[in-house]
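Would you mind keeping the following structure in view while I ask a few things?
Note that one protein chain of the assembly has been removed; the remaining protein chains are unaltered in position.
So that you can tell them apart, the chains are marked A and B in the order they are listed, and the count of residues begins at 1 in each.
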Amino acid sequence: MLAGEIIKHNKTGSLSEEQADNIRRVILPYPTEIWQATVQERSNLFPAAYNTLKAAIIGFLSAIGIGLGLAILLSSSKALKRSLYPWILVIQTIPIIILAPIIAIWLKQGAHSVAVVSFLISFFPIVANTTMGLTSTDKNLLELFAVSKASMLQEILFLRFPYALPHFLSGVKIAAVLAPIGAIAGDIFVGTSAGGQGGIGFLAILYKGDVNTPALYACAALACLMGFLFVGLVNYVQWLLLHNWHESSLDGEA
Amino acid sequence: MVEENAIVQLKKLSKRFDQDQDVLSDIDLEVKEGEFISFVGPSGCGKSTLLRMLAGLTSVSEGALLIDGATPTEPRDDLYLVFQEANLLPWARVRENVELPMKLQGKPKITRQAVADAIVELVGLQDAADRFPRQLSGGMKMRVSIARALSVSPRILLLDEPFGALDAITRNQLNEDLLKIREKDPFTAFFVTHSVAEAVFLSTRIVVLESNPGRIADIIDVPHSYPRTVEFRESPEYFDLLARTSKSLRQQKGESE
Partner (left out) sequence: MKRPYFFIKHLFWPTLTVIGVGMIGGCGKQENTQGSSLTKIVFQTDWYPQPEHGGFYQALVEGYYEEEGLEVEILPGGPNTVSAEKVALGQVQFAMGKTNDIMMYISRGVPLVMVGALLQHDPQALLYHQENPINDFRDLDGKRIMVGPGSAFIDLIREKYQIDFDIIPLDYSIAQYLLDKTFIQQCYITSEPYFARKQGANPGALLIKESGFDPYHVWYARTDYALSNPEIMEAFSRASIKGWKNYLFGDANRANQLLKSLNPKLDDEFIRYSINAMIEYNLVTGSTKDPEMIGHIDPARIEREIDQLIKLGLLSTQLKAENIIHQSSLNHPTP
C-alpha cells in the first residue's frame, strides 16, 4: 500500500524515480536492505540485543517464579483471591507508558528497571492461567484423592500441580511473547546508556533519529527473533512435559 | 470366610440435602465380612449416595452407619472406592496410577513396585503397564481403576457402577475377572449397578431400592456358592433369580411412576 502511494505521488507530482525510491527506503526498506543494515550495524545491534535478551530472561524467569507463587496464593483461598486479584489486575491494566515513569521514580532508570518492566508486562497471564488451572481440578479426581486419604500437600503436589500444568504452560507461552516486548518497551522508557547497557529499544530510538530505517527494521527483526526464540523454547518444554498425555500436544497421532 | 459378626451396619440411615425431601430414608442393613452386596433400583433411589456415605465422601443425616461396630470418625485405610469413571491421572502411566494410593499412604517405592506388578498382572494388564490412560480402551481403563483400588488390599471395596459404560462382552469378562480377583484377594463388596444380570452373577445379596425417598424394597439372596463360572450364568437358578429381581425392580418402577 505504501509503495503504491509513493508511485501514485510520483505520477501526479514531480518526484524522480530515485527520490521515490529514497522515500520508499525510509518508509519500507527491502529485506536485502534490512539485511545489509544488520551486517553493517552488527557491532551495535548484537550487544544491544544481548542486553535486551538479558533483561527479558530476568523478567521472564521472575514472571514464572512470582506468577506461580501468586497463583498458588490466589488459588489457596477465596478471600485471598478476592482481595489480591484486583490489585494484580490493576498493575496489568495500567499501560506501561504510564507505569514506566512511576517505575523510574521508584527504582531509578537502568537495566534493573528494564527487567522489572519486562516482568510486569509478562507475569499476569501466568497468574491468571495458573490460578485457573489450580482451581479447576477435576472434581472426580479430587474425590479420588479424598478417598485415598491424601494430605493437603499431596493433593497439591500430585494432583493440582500436574492438572494445572497445561494451563500454567499456556500462560508461560504468552509471557514468553510479552517478556521481550516488555524488555524493549522498558528500554525505551526506563533504560540507560550507562556501561553499554542500552538495548534494542534504545538503539531503535537512535536509528529513528538517524533516519536509518533499514536498521530500525533490523531492530524489529531482532525483537521478533527473540520472541520466536522464547516461544520456541517454551513449546519444546511444553512438548516434553505434555506430549504423553495432554490433548494439546498430541500432534497428528491417531 | 464368612464370619458371624457384621462388618457394616446401617441403622435407620437417612440422607437429605439441604431442606429437600429425603434421598435415603430408614435404611436398615447388616453386612457380614466377605459378602457381596449389590444395590439396584430406579434412577434417583440414592444408591450412589449410599455408597458415598460408606466412603465418607458425604455425611449421614440421621441414623447410624457403623463399620466394625463403630461410627467411622476419620477416613479408613481399609476401604476403597471404584468410581463410575475410571478416573485415572492422565499424566501417569498405568503402573503409576496403580501405585497412587500406596504412594499417598507413604509406602516405600520397592513395596509399591512389587505390589503394583502383582496387581497389574492380576487384572491382566502386564503388557500395558507403561502406557498412558489415553492409550487404553474403556475396559482396560476400568481394569486399571480396579487394580488401583486393590493395591491397598481393602477389606471393603465400594464399586459405583464401574462397568456401566462398557459393552456387554467386556462387562461379562470383567465380572468374571472381578470374582476371580476376589478369590485371591478377598474383600467385602458394595456394588451399585443398573444391570440385574450383573447383580445376580456377582452378589451374595441384591438390595432392591425404591425411589422418592430411597428405601429398601426387597432383598434377594443369591445362595449359589463361589467360585461362579459361566455355567452359573446358564443355570435355571440364575434365570430364576434374574426373573425375581427384574420383577421386584419393575414393581418399584411401577409404583414410582
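Keep in mind that, in the parts below, contacts are C-beta pairs under 8 Å (C-beta built on N, C-alpha and C of every residue); 3 or more make two chains touch, one makes a residue touch a chain.
Just so it is clear, the structure is predicted and the values come from calculations on it, not from any experiment.
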Problem set entry | Displayed chains contacted by the hidden chain, counting the whole assembly | A
Problem set entry | Of A:75, A:148, A:192 or A:238, the residue in touch with the unshown chain | A:192
Exercise. Which residues does subunit A use to touch the chain missing from this display?
Worked result: 1-2, 4-6, 9, 13-15, 18-19, 21-23, 25-27, 100-101, 104-105, 108-110, 187-195, 198, 202, 205-212
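The criterion applied here is as follows: only the chains that are shown with their structure count from here on.
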Exercise. Given the complex with subunit B, which residues does subunit A contribute to the contact?
Worked result: 140-141, 143-151, 154, 158-159, 162, 165, 244-246, 250
Exercise. Mind pulling up the subunit B residues that touch subunit A in the complex?
Worked result: 55-57, 75, 77, 80-81, 83, 85, 87, 89-91, 100-101, 103-105, 132-134
